[in-house]
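Missing here: one protein chain of the complex. Every other protein chain is in place.
Moving on to subunit A:
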Amino acid sequence: MPPETAALPAVAGTRPGPAPTTAPAQARPAAAGDELAGLDALQTERPRRAPVGQILRTKVAPPLVALLFGLLTWQLFVALLDPRPDVVPGPFDVARQLGVLLADGTLWGALGTSLWRGISGFLIAVAVATPLGLLVAQRQGLRNAVGPLISGLQVLPSVAWVPAAIIWFGLSDATVYFVVLMGAIPSIVNGMLAGVDQIPPQLRRAGQVLGASGWTMAAKIVLPAALPGYVAGLKQGWAFSWRSLMGAELIAIGGSIGFGLGSLLEQGRTVSNMAVVMAAVLAILAVGILVELLFFNPVERRLLRGRGLLGPRS
């Protein structure tokens, strides 16, 4: 097939090793695969992994330095202006208070109660919102009908549901769960909708050409393709669960409602113990940061990297 070889010598010349001299035409049939393999090797990036030292220097050190700087400023403020310790306690006062709360088990108990509620409420929200999101995403009529409502619900602070929940469920755990679900479900549904919207149309077409339809289209193409948006929705759903939970615990106290971190916060306020309030705020913040850092971030990064949606490691 002589005509096809017309443009090949340019590639052959770039290969290392014995240079093709005058008549490479005879060697072509065997060389075609080699050339392709050579091109593949040239055009494929080797996976790079940043060394641990670099990760420590660029990713771990900066936030720690910033944290240290914040604590120093706080301490400096307290040392220089010497405010009333029951109004502005220093970092050492708060640390001491944290130690006390940990030692007598109050903080552990509150942490356990809140985490359990937050996580179980979040999981219920996932179980409800996932099929709901898929259904709404796949049915255009349904989407037009309830789409704006779901977006609206996401804007509404779910703490606004606390009075209604107390009237319906009294001061019970059901109130807390109701508020958590109203916070998390719209976020997760919205994440699923965004994920489905962002599916490149050619992937659906490819699925259609390959013979996917209805259920196979949803399970094999749409759901996996929408996963990045869905996970972003889960992440936001968790943040909303945790916030709503704290709000609900702060407002609804007593009855059969267990004692959580929000309740600890409110207790600190009633006895005017600023160190307890600060300790509770730090604990709430720490849970939020740790769940994000240890769970959602790795899951999301892994997912995005697997699809090449995250640049090379930096």
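Here is the rule we use: contacts are C-beta pairs under 8 Å (C-beta built on N, C-alpha and C of every residue); 3 or more make two chains touch, one makes a residue touch a chain; residues count from 1.
Criterion: contacts and distances are computed from a predicted model.
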Protein name, per the UniProt record, of whichever chain is missing from view ("NADH-quinone oxidoreductase subunit NuoF family protein", "D-alanyl-lipoteichoic acid acyltransferase DltB (MBOAT superfamily)", "Ferredoxin" or "Sulfate ABC transporter ATP-binding protein"): "Sulfate ABC transporter ATP-binding protein"
Chain not shown: contacting residue from A:36, A:156 or A:299: A:36
Options A:126, A:221 or A:291, residue touching the unrepresented chain: A:221
Residues from subunit A at the interface with the omitted partner, ascending: 1-8, 10-11, 25, 32-33, 35-37, 39-40, 43-45, 47, 200, 202-203, 205-212, 216, 220-221, 224-225, 227, 306-309
